[in-house]
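Heads up, one of the protein chains got dropped from this complex, but the rest are sitting where they should.
Just so it is clear, A and B label the chains in written order, and each chain counts residues from 1 on its own.
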Amino acid sequence: MTALPPKSDVKLGLVIDLDTCVGCHACVISCKGWNTENYGAPLSDQDAYGENPSGTFLNRVHSYEVQPEQGTAQTIHFPKSCLHCEDAPCVTVCPTGASYKRAEDGIVLVNEDACIGCGLCAWACPYGARELDKAAGVMKKCTLCVDRIYNENLPEEDREPACVRTCPSGARHFGDLGDANSDVSKLVQERGGIDLMPELGTKPVNKYLPPRPKDTGNEIDILAPLLAPIATETSGFLGWLDRTLERI
Amino acid sequence: MNYTQPVVDTSPKVSDEIRKTTCYMCACRCGINVHMKEGKVAYIEGNRDHPVNKGVLCAKGSAGIMQVNAPSRLRSPLKRVGERGSGEFEEISWDEALEIASSRLAKVRADDPSKLAFFTGRDQSQSFTSFWAQGFGTPNYAAHGGFCSVNMAAAGIYTMGGAFWEFGQPDWDHTKMFMLFGVAEDHDSNPIKMGLGKLKKRGAKVVGVNPIRTGYNAIADEWVGITPGTDGLFITALIHELMKAGKIDLHYLSQYTNAPVLLNSNPDSDSYGLFLRDQDGKPLVIDRNTGQQAAFDKKGIKPDLNGSIRIAGTSHTTVFHKMAETYMSPEHDAANVAERCGIAEETIRRLAAELAHVAFEQEISLPIEWTDFRGEKHSKMIGRPVSFHAMRGISAHANGFQTCRALHILQIILGSVEVPGGFRFKPPYPKSSEIHPKPHYGYAPNKPLDGPHLGFTHGPEDLALKADGTAARIDKAFTWENPMSSHGLMHMVISNAHAGDPYKIDTLFMYMANMSWNSSMNTGGVMKMLTDKDENGDYVIPNIIYSDAYSSEMVAYADLVLPDATYLERHDCISMLDRPICEADAAADAIRWPVIEPDRDVRGFQSVLCDLGARLGLPNFINEDGSQKFADYADYIVNHQRKPGIGPLAGFRGDGTASGRGDVNPDQLDKYIENGGFFVEHINEDASYYKPWNMAYQEWAVGMGLFDAPSPYLFQLYVEPMRKFQLAAEGHGDRQPPEHLRERVRDAMQPLPVWSNSTDENFPIHALTQRPMAMYHSWGTQNAWLRQIHGVNPLYVPTKIWEANGFKEGDWAKVTSPHGEITVPVSHQAALNENTIWTWNAIGKRKGAWALDEKAPEATKGFLLNHLIHELMPAKGDGMRWANSDPITGQAAWFDLKVAIEKVDAPVECEPNIPAQKSPVGKGPKNLTWKVGS
Partner (left out) sequence: MHPAPSVILFSVLSGLGFGMLAWLGIGKPPVTGMSAFIFFFVAYALSVGGLLSATFHLGNPKNSLKAFSQWQTSWLSREGCCAIAALTVMGIYAAGAIFLETHWALLGAIGSILSIGTVFTTSMIYAQLKTVPRWNHWTTPLLFVALSTFGGALMTGQVTVAMYGFVAVGLIQLVAWLTSDNRFTKRGSTLETATGLGNIGKVRMFEPPHTGTNYLLKEMVYVIGRKHAVKLRVIAMLLMVVIPVLMIAMGAGHDIKAVIAVLSHLVGVFASRWLFFAEAEHVVGLYYGKRG
């Protein structure tokens, strides 16, 4: 049913910390691995060992350079997958009902048994979160590891998306953004989490924590006294040394 | 209207079984859970219990499934049938392969064992492969440390008995300011990422010192875009500023370092610059309590940093006095180094001040009692929460050893090594250089070598020289050209063997070393050396045996190929005798075991060596009756003992409960498998810091078998063995350097680190490579998932050079060095040192290798900088060509590359365009839809 469900209190999603992501692509591959073996058709690869290799990935890490008005440019690694929008345009455009948003937790999924592979949902998504798998002909997207997060065959601590479990630097957080007291909501609150392309009105559930201010080492005034010379040459230094050693 | 939605099975079965083993997708060696479905590998994730990665896993690790199904896997032993380099082979049986190898090697061993050069590359079993080489009796063994890490390892061990790389770690839980220098993102990578995550969570400051702002440097709170090769200059300026301001830890220096040790300061003495020692050979200090000299380790003394004494007309002053003379000099002032470093003077001063601020005004103190080696009890552990980490970026320079040493000096004057918040060693470190072995090279026909090949020299008497003064080793390690080359010089083996200098060899036997491609400087030259023939039409290097699991570029150059198993199909041990996986708080080791059986006619290389060793009758590989001693590598891992009670694995010894020391336990591997593939033994809290001087740690280490008796020692700010080499160069002693090296040895072997470099104005631009986090060496390309992330490698160009050349995205450039030229695609990067260009390492591939299509982007647009680098420097005025390496350790100076760049019309493909080699394994399938479960 491609109407959006009634608003739910539970909004499961990811919080991605751009101040901590080192761009290692761990999340990209663990996602590829889990989702190739699990939910729906495998994520295929075309021309895998050839001239133009390409494949289906549900999560990709971009790298950007940001040039502040003053000072050095910054490099920012930017993982991107489905943001599980509250007003998900990909859902309402679907002609078959394959694309839907779950009523109980807000996860946006594709029912591959109903998908005709028309690609319109990918067109409707501003974020590039949906990729049509060339081998299966159906639309693939982040499932927020719906087959992990409730999976009773997994130990409780592993019931989180594969990308979150694997992230070495801890730049990915999973939780209920509908609950103001959840850890993820608090993180968003403390760090000023933001929406991507808010002007399009999609109301993404996933939030991004902006990088902390960088290269702001202008505390020389506070620090300068620390470098007041005790001597400028060897003999003076050794004299200071003798005096100081007496005291310790 | 009711909302209806499809029903999803949210609890599908995950796998039939989880098999826990150790990753081998890079050098990090994380624990992995291999999920099996129907006997096949279905999914790989990190092992939460494992000490290295605690559940996380990088891109490479998660892509392991694509490595064990890679079409590039070799399938059977191969015998060369075409010309070397062509890739023409026939498949042969293991019996035939082992017969070919053993008959040839038996002759070499009976005739002259030094005619075998056995070198291993990304080997994680060096204690075993060196054991085999010792049994064979050739002095010519080393792994790849000489072109990878030796400056860092040797500088660390000579200075403080332990090094960066994966052998130590910042105190992630307590440090408040962390400075990261030139870190390669493929060693200890998950622990570093996890550590950075911890720092970010706590809001500690991260400073990245690196010409390139990617990866870890991207998240650094402050990026210092230093000019390559000037780290030593920058660090000595920090030392200068801190000393000048008196912001140094005098207590730490006097108690735990050789700063108060007395040096002979009479320039006319033949002991000038050596330590004053007592009859037991213990270095002496002046005790401030008495004003008298005393052995450094005497209980209750207060070693005087500014002591002096005159004995028989010879004055002696302290190491610290020498340091003051050296580092107080205005040449080290921030103002005098700023321009060369590419760092503003104020920035250098501010960073020095920040270090001082955090170290001394944010001191931390843990309420933990401990007793030092002098017997003194301390009620708490004082910490200086500044920490440092560094890797290849600062070490792969001709001044790398001294740069690494300078960084250790900086850490030590701040009192921030082995203290809370500082830098911590991982067992078996800390360990003084003096209790490591010395190099051994005594060989004779049909005899094992007289001891381990590699070690630490402590003076000219330890050099591996023959009676006539020529090099005993084919790579000229431990000679006057590089007296402290503790890891050997793998990068010189092929060129020396080709030149017959110091002598010719018969067989070059290599393992996992892609020497004809990305693991050599001067790639084209190496390919020629491997295929050159003499006047009789015979190959100059007569016989090449190579073992690898995959169809690498080097396979094409072997006469005999021994196909290895992949990491999920074999036994291995990650041993404390080798490159351990310990944590600062724990000793740990691990195994690999065959979680799947090979589907090809391949064997684990170490098991093949057990077989080959027995066929050759190597004494350490046969029983008394001459039968094969170790059935395979697993048998060796369990049953071999280095010393009674000490084996490759420290866990589950004896009856299964002994750790460290204990009898052989036939069920040891099962115990490891039961325990998740690893063993870990935690260090008690009272032994957790101050380890070199902490008796609780020393005793724990003896119990674990790390050494045989407590061995506390002082940090060596001043490295006396270097002074011994210098003294020889000044004409003292009976072992003298050759005249052409005398000046170089004297200049290079400075016992206190100072910075030096050379410049060539025709080639003003620094050229570097970095390893992407998602790839390891050349391995990533055969991996269908990873190669999509990095299938080509543009040359990144900083704004200044970009604009000066009028480059646009999509343009190509010709890059020239004194040695060669390449034509490659360029791309712009603003967050880059303005005189530096760089690219990702080892993405470029030779056509026909790795089972890829010959039109693969890696082979047409990917490229290597290696073509621009020579293993020798351009000729000097005297016509001599010195090695392009550190004159102390011989480490390959990859990062000294200087180039010129110009825009050119786009060629069809990158140049040089090396012709294809024939693939011995064919090509991979077109498309992949990999799902093993139903």
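Quick note on the criterion: contacts are C-beta pairs under 8 Å (C-beta built on N, C-alpha and C of every residue); 3 or more make two chains touch, one makes a residue touch a chain.
Note that this is a predicted model, so its numbers are computed, not measured.
K.L.:
Touching the absent chain in the whole complex: find that residue among A:Leu12, A:Cys115 or A:Ile149.
P.N.:
Result: among the candidates, A:Cys115 touches the missing chain.
K.L.:
If the missing chain were put back, which residues of subunit A would it touch?
P.N.:
1-3, 18, 28, 52-57, 60-69, 73-76, 78, 80, 89, 92-98, 113-120, 122-128, 131-134, 136-139, 194-201, 208, 210-211
K.L.:
Need a quick check: the contact residues on subunit B for the chain that isn't drawn.
P.N.:
Touching the chain left out of view, subunit B contributes residues 788-792, 829, 857.
Here is the rule we use: only the chains that are shown with their structure count from here on.
K.L.:
Report the inter-chain centroid distance for subunit A and subunit B in whole angstrom, where each centroid is the mean of the CA atoms.
P.N.:
Computed value for the inter-centroid distance: 33 Å.
K.L.:
Mind listing the subunit A positions that touch subunit B in their complex?
P.N.:
1, 3, 5-6, 17, 19-26, 28-30, 32-34, 36-38, 41-42, 44-55, 57, 63, 65, 67, 72-77, 100, 102-103, 109, 111, 113-114, 135-136, 146-147, 149-154, 157-158, 162, 165-171, 211-212, 214-217, 219-220, 223-224, 226-234, 237-238, 240-242, 244-245, 248
K.L.:
In the complex, go through subunit B and note every residue touching subunit A.
P.N.:
Touch residues, subunit B against subunit A: 1, 3-6, 8-14, 35, 37, 42-46, 48, 53, 55-63, 65, 71, 185, 189-190, 193-194, 196-198, 200-201, 213-223, 225, 241, 243-247, 250-251, 254, 288, 304-306, 320-321, 324-325, 328, 346-347, 349-354, 356-357, 361, 773-774, 782, 784-789, 791, 829-831, 851-853, 855-857, 923-933.
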